[in-house]
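Just one protein chain is left out here, and the rest sit where they should.
So, chain A:
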Amino acid sequence: MSTGTVATFEDSLERLEVGWTHTSVDGLADVLNEVCDEPTVGVELPYDGVELPSWVNTDPTPADLRAANAGITAAGIGIADYGSVVVQGTPDGVEPVSLFADRHVAVLKESDIVPGMPEAFEWLGEEFRTGHSSAIIATGPSATADMGALVKGAHGPKDVHVVILDE
């Protein structure tokens, strides 16, 4: 992965009006604190040495989901050309946590950003054949133009923030 790919990813996020922050593992808690309003729900991140801060509710109920301002999940990969994050459904609830809160905060490793769709689908094919049962390619917030103009937050999050974990 080249710095070019990361720069392309950032340009794409910019185009989508999606905010992003680079941080180290040590700085993650501060970044999350900055971009999340309470109450925040989350799903533990699968990265070595990374833990969500204690103020993040990592065992939410349906009522918590309904009330959440932000939902923090990992993203399997980022797709530079489109500014997409791939969110994989897991038994501990990545899909609902990324879907019900007003803001979705997706955390991914810088090395997991791929250039485009061909690379993304190579990765996805492998994931599906080795057992993951679902993934969402999420690009920006949910949106609709059905009511006469583009509105963000039709059914899902109104806003997305991407946190890139530098290594």
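By our rule, contacts are C-beta pairs under 8 Å (C-beta built on N, C-alpha and C of every residue); 3 or more make two chains touch, one makes a residue touch a chain; residues count from 1.
Definition applied: contacts and distances are computed from a predicted model.
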"Lysine biosynthesis protein LysX", "(4Fe-4S)-binding protein", "CRISPR-associated endonuclease Cas1" or "Hydrogenase" - which is the UniProt name of the missing chain:
"(4Fe-4S)-binding protein"
Quick one: which of A:13, A:32 or A:99 touches the chain that's been left out?
A:99
Since one chain has been left out of the picture, which residues of chain A touch it in the full complex?
59-63, 65-66, 81-82, 84, 89-96, 99-100, 117-118, 120-122, 124-125, 128-129, 132-151, 153-157
